[in-house]
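As you look at this complex, bear in mind that one protein chain is not there, while each of the others sits in place.
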Amino acid sequence: MFAAILIYGFINSSILALVAMGFNLTFGISGVANFAYGAIYIFAGFLVWIFLNTLGVNYFFSIILSFLSSFLLGYLMYRFVILRVRGLPLSEVMATFGLGLAIMELFRYLDFVGVKYSLPVFIDGSVSIGGHFIDYQRLLIAVIAVVMTVAFYFFTHYTKLGLAFRAIAQDDETALTLGIDPDRIGAFSLALGSSLAALAAIIILPLGTISVENGYEVLINALAVCIVGGLGSTVGVIVASVLVGYSQTLTANYIEPHWMILVSLAAIAVVLVVKPSGIFGKQKELEERV
Amino acid sequence: MERRKERIDRGVKVRSDGIYALNSYREVFYLAFPRLIPILGLLVICPLFSEYWKEVFVSTAVYALLAVSWELLYMGGLISLGQSLFYGVGAYIAGALNAYWGVPPILSLPIATLVGGVFCTLMLLPVLRLRGIYFAMVTLVLPLLLSRFVEATRILGGTEGLTGIDSFSSQWVAFYLVQVALLVAFFGFRRLEGSDYGLVIKGINDNDRAIMSSGINIYWYKTQILFMAGAVGAFAGAYGAHYDMFAGIPGFALDYSILPIAAAAVGGMGSFAGPLLGAFILVPLSEILRALGALRIVFYGLFLVFAVVGLPEGLFHFIRRKYEQIERWVEVDKG
Partner (left out) sequence: MSDVLLTVSGVSKHFGGVVAVDDVSFELKAGEIVGIIGPNGSGKTTLVNIITGFVRPDKGRVVFKKEDITGKPPYHITDVGIARTFQMIRPFYQLPAYKNLIPSLFSPRVRRLLGGKYGDRDAVAMDILEEVGFERDSSVPYKSARNLPHGYLKRLELGRCIALRPEVIILDELFSGMSIAEVTSTVPIIEKLRDEGIAIIMIEHRLRELFQITDHVLVFNFGRKIAEGTPEEVMNSNEVKEAYLGSEEIEEEETAC
């Protein structure tokens, strides 16, 4: 029992980390809270399905195409929507929220509902770890999550582009004087965040069916992890994923799977009461330069 | 030669801006006319329609209440993505009071309004201290939390909801109750906006540093507007519960969140007339588009995006400009 919780908790944490990473990245770089994030997630999932089943493209290329489309969608979203309300956080929130709803509800309207909307797993089969059978897909998720977080850390701390990202995140006016174009980086941050959402969708969705509700759930989970960890903090995402992930698994095990999403929501509530800026967030509220 | 548009305030507008120097009944009418539109419109014109459209106007008024409540929060820099929180809470309180203890609407409405306002304020209190998008995020999450909570714990009728709630004594009572409530909220909030209190609230939104250094506790003020907005939203919910004779998880549905925002965006944020106007455009429109089903929400979403991105000033401000200013083309020398 204990081992199972350990393993499944870890996988659940990996899922959360993957799901939150893109949202957090976009926010961390350009300060845009992309409320269309969940919509992009299911968009990517459904797109793979369409390529695969309706258009008959093979699985690998479907994935690549869906990934690229999500990248493009993020870019276009910045170019045609966010750019026009840039710097007005409230308008950004409303615009991305509206867009996300439109995308998600469009899928519902087009009747993308039902068990047939599911993706095949990458590799069939499972492996026994300490007497518990873990399928390869879940294992893959855990591995990718770990690799991604590590790669991510190195990317933002050691590569030129990553450093430029962080420069923008800290002060875009100064970055401008250093010859970094905030709009290009902003567009890129959204595109990258969206493709991370797609990546998460592509490897996580084969575990179940794709549904519009997934979109809302993903947005909530991403928000939960980011709020708990502190918006924009990479370390925060990791720690928060582990915290929320294990609490969800424990809840599912000892209480009822139904309550799982309540854990994310309760985690948000608790963090907001105890330390509103999140575990690793900086309380920027009062410390701006006056 | 080039032409440019020149805008000049109409004489009466200039004279009546702040200082009252009206010269004739015509000018009195000029000022009173826009204010009479909502009063006459809601109380006299709407009832002339058929039963079916009267029902539509009732639900319009419910949404308009939520939109006006949304606008109050917006004035203080708080973006709510979850007006359905207020609606659902109000509906459940009134519903529970009536279904479990038989409290009649005349009592359950005011109780739900007050208790609902307090409850929503308490739920959102922790986020008030944080700027920017935190509030938006949490308002988005809370209605979901509550609906899942009801689902998981099976309290308050669980997924079935509370049924058999008393209706109003007559269709006329129901109709006028909500229209009058809307007018009270609308004109009350406008009054508030114009007062020094409103100036402070708007100041918090645009420069909280200055307000704080004036010795004003911005969180206390935000709490107050949150309560007012919550109470108005809860009233809408309580009314809705009695009107539909049902309170349940659909009360936390997305419709109640997205439509008020879309209404404000279309009608024009930054004034209370905007959301009112927006609601009276969008709700009847969606009645006409009823056949489209789920596509309605798609439309609201797109409306919201277009309005925020392409029409930031909104319809009301456009109309107002036409009403208050004379426009003409003048020729200017280029150079």
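When the chains are written out, they are named A and B in that same order, and each has its own residue count from 1.
Simple rule for what comes next: a residue touches a chain if its C-beta (ideal position, glycine included) is under 8 Å from a C-beta of that chain, and two chains touch if they have at least 3 such contacts.
Predicted model only: the values in this text are computed from it and were never measured.
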Which residue from B:145, B:162 or B:218 sits in contact with the chain not drawn here?
B:218
Looking at the whole complex, which of B:51, B:196 or B:333 touches the chain that is not displayed?
B:196
Residue, one of B:8, B:45 or B:210, that touches the chain absent here:
B:210
Residue positions on chain B contacting the omitted chain are 196-197, 199-200, 203, 206-207, 209-218
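Here is the rule we use: only the chains that are shown with their structure count from here on.
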Any idea which chain B residues touch chain A in the complex?
74, 77, 79, 81, 126-127, 129-134, 136-138, 140-142, 144-145, 148-149, 151-152, 209, 254, 258, 261-262, 265, 292-295, 297-305, 308-310, 312
Please give the residue numbers of chain A that touch chain B in the complex, ascending.
33, 35, 80-81, 84-85, 89-91, 93-95, 97-103, 105-106, 108-109, 216, 219-220, 223-224, 227, 256, 258-259, 261-262, 265-266, 268-269, 272-273, 276-277, 284-285, 290
